[in-house]
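One protein chain omitted, others in place.
Right after this comes chain A.
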Amino acid sequence: MSTNESSESRARGKAPAGERVADWADGRLGIYSLAKSNMRKIFPDHWSFMLGEVCLYSFIIIILTGVYLTLFFHPSMNEVEYHGSYVPLQGQLMSEAFNSTMHISFDVRGGLLIRQIHHWAALIFLAGMFVHMMRVFFTGAFRKPREVNWLFGFLLFVLGMFTGFTGYSLPDDLLSGTGVRFMEGAILSVPVVGTYLSFFLFGGEFPGGDFVARFYSIHVLLLPGIMLGLLVAHLILVFYHKHTQFAGPGKTNNNVVGMPLLPVYMAKAGGFFFLVFGVIAAIAAIASINPIWSMGPYRPDQVSTGAQPDWYMGFSEGLIRVMPGWEINFWGHTLVLGVFIPLVIFPLVLVAIAVYPFIESWVTGDKREHHILDRPRNAPTRTAFGVAWITWYMVLLIGGGNDLWATHFHLSINAITWFVRVAFFVAPVLAFVATKRICLGLQRRDKDKVLHGRESGIIKRLPHGEFIEVHEPLSQEQLHTLTAHEQYAPAAIGATVDENGVERKVKGAEKLRAKLSEAYYGEESQIPKPTVEEYKEITSGHGHH
């Protein structure tokens, strides 16, 4: 104890200030143990790994700009007359929320910029999460041990949608008010409790005088708070699991190859934050977004044409637009299926992709950890499922803009609606089949490359006149990379008679799993990768092609 202290005091004065501060902090917080395992932590490099960073940085930007907006925004629906500097709206009645957003846009210097950065960052945040999620999906990065982190990420996406929606509604302008009305109509369609939910949410009849204040606390406190927690948990897990990597020379399931956090990754990632922020600021400088002054304040009896939500809500818009207007009346009640079914499908579309990792791990029965990423072609069924899901989503997005398609391309809206209705069921199936075939084709090509080498582009004429293309053999790095992926065998139903000769019942779930496994890994679903024997047989007889 005393020796410790004396050595500490001896060091004092000599060591650089930074080191002394760090020592001080270590004595209280134990930061060195943390830094030991993390400061030189290895991060693999791949362009697609930056997508998650885009999300993180846009979230930070959103928080910074959001806090600024709260300094000026008044979440109140009291009606006031506008006297700001935007002439066309002067004298008009509007809620204080709208009035203060006008104030931010026209009278606070730089306020418009911050508003536009906030909104653009929100769009990029959600787009980033969508693409990031697809990257994780198509490379199989969601497999054990990362299933929980997949769910965290998914929740962030869903909460992000609702945070975006509530924020979009805050200025109380004509466009967003129409979106809120849409939501109220959808809530009313819920059987038994819908009317009550609507009255509780809006503090009475729509629009009432409460929803902006309520959405405000949801938007700036509740949802961002939850998201911040999830985000931190997400990042801690990324650190803890260590990043995945693609197969390649020297990269195994037991190591992680890349560059250390300090300095390379920190400089790149830190720099990337500024790049993202810079780009968003520039976008906000040149591209106007949500110009509430041209829409005017919300009035329940007025509407602007071409009313569209932000993109991430577009697929719900599609659902509601193409659904036939079914209404069933019985015993003095109304079942508003035309609105309620879309309201139920909305989360189902999202959940379909969220639960996928658990389905896949059930089908494979694989309990091992996976740190090597799949190339999408090497998991054809998964890839096909993902593409089918995206197709589904896109079909609904198209449906959400049916009026825009109609006016821009001079199509009949009726035709588009029917197209979307049919495509809702058919397009994912077609996409599934087509994707699977493409994946198998690519697998076949990889196999050819391994066995016969790469096409060199050099044409050679043989003595008897035939032309052939010279194939160059692949390097061992390439051979390894192209054959490193694993291939499952379909799970067969185990013996139905046990060692005592007693017949065992085969449960339905077991049969289903065997069937799914066959669909995933049967002969039609993967091209067996080249074996060493095949390779040797072909390469030993050089000159044949």
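Quick note on the criterion: a contact is a pair of C-beta atoms (placed from the backbone, for glycine too) under 8 Å apart; a residue touches a chain by one contact, two chains touch by 3 or more; residues count from 1.
Rule of thumb we're sticking to: contacts and distances are computed from a predicted model.
Asks: As a check of understanding, state which of "PqqA peptide cyclase", "DMSO/TMAO reductase YedYZ molybdopterin-dependent catalytic subunit", "Cytochrome bc1 complex Rieske iron-sulfur subunit" or "Multidrug ABC transporter ATP-binding protein" is the UniProt name of the chain not shown.
Replies: The chain we cannot see is, by its UniProt record, "Cytochrome bc1 complex Rieske iron-sulfur subunit".
Asks: Using the definition of touch stated at the top, determine which of A:72, A:162, A:246 or A:273 touches the missing chain.
Replies: Checking the options A:72, A:162, A:246 or A:273, the one contacting the hidden chain is A:273.
Asks: Just name the one of A:257, A:350, A:442 or A:519 that touches the chain not displayed here.
Replies: A:257
Asks: Sort through A:76, A:178 or A:290 and give me the one touching the missing partner chain.
Replies: Considering the complete complex, A:178 is the one touching the chain left out.
Asks: Of A:60, A:218 or A:307, which one is in contact with the hidden chain?
Replies: Missing-chain contact among the listed residues: A:307.
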